[in-house]
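Mind looking over this structure? Questions follow.
Every protein chain but one is kept in place in this view of the complex.
Up next is chain A:
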Amino acid sequence: MLLKKLKISRWLLYACAALWLVPLLWMTVTAFRPREIALSPAFSLEFTLDNFARVWSAAPFAQYYINTIIIVVCVFAVQMLTATMAAFAFARLEFMAKNVVFMLFLVQIMIPADVLIFPNYNVLKELFLLDTKLGIMLPYFASAFGIFLLRQMFKTIPPELDEAAEIEGYSKWTILWKIYFPLSRPTYVAFGLVSVSYHWNNFLWPLIVTNSVENRPLTVGLAIFAQSFEIGAQWTEVSAATLLVIAPLLIGFLLFQRQFMNSFIHSGIK
């Protein structure tokens, strides 16, 4: 009786998983179908790469790719630097107004940049940074989330290590980069995954900030491409373009899914 029940629930699980895959599969199939027959209900085995070729030549996706990669890499590099420094201060140093400053960072978690699109747009305008890649990146250079995550990690490192290093004549700054930084690699990986996927996928802010092809990331490019069709849209092309945009993260996720899941589960991301 129990065995039978288990089997049913297992099949239910598989069915549910299959259901979850339907949108991706359908889009993938559509992206490879010839334009003329994509919408016909008849079954056939004709597949083509034409859609991708047309998409690639119809919009500057190569430029969008470069823009997104630059944004993602720079944001994470700067975040790593700023968050590591701040996290060390919170985890290992005693200083005036520590708790107050910590609370200030909490506010950023509660009120994320997504919500402040309008006032932040005004700030960028005052800085003359509208329609620049730097403008897209700037609001994310300090990450309270990264600071909290790294602070948790740094706190697990035994302080005896600091003392030993100090006797060796290391300065605090050297201890930070020679001991804490390398020991926290798994946390950086987890934070990197979150940061990269967030900024690869970010849309509203870059949409508001950018006007030109030179600075537009993939998401905004995709939206403009998809909207450029009339009603009765060219679904094959939109599917191909969508696939182009999501492919890198999706492939990366498939390759590293086990590590990815584990680092997610164990990094204490909440």
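As a convention for this text, a contact is a pair of C-beta atoms (placed from the backbone, for glycine too) under 8 Å apart; a residue touches a chain by one contact, two chains touch by 3 or more; residues count from 1.
Keep this in mind: contacts and distances are computed from a predicted model.
Per its UniProt entry, the chain excluded from the display bears the name "Sugar ABC transporter permease", taken from "Sugar ABC transporter permease", "Cytochrome d ubiquinol oxidase subunit II", "Pyruvate dehydrogenase E1 component subunit alpha" or "Glycine cleavage system H protein". Touch with the chain that is not drawn comes from one residue among A:116, A:130, A:165 or A:179, which is A:116. Considering the complete assembly, chain A touches the hidden chain via residues 9-10, 13-14, 16-18, 20-24, 26-27, 30, 39, 41, 81-83, 85-86, 88-89, 93-96, 98, 101, 104-105, 107-108, 110-123, 138-139, 141-142, 144, 147, 172, 197, 200-204, 207-208, 219, 222-223, 226-227, 235, 238-239, 241-242, 245-246, 249-250, 253-254, 257-258, 261, 264-266, 268-270.
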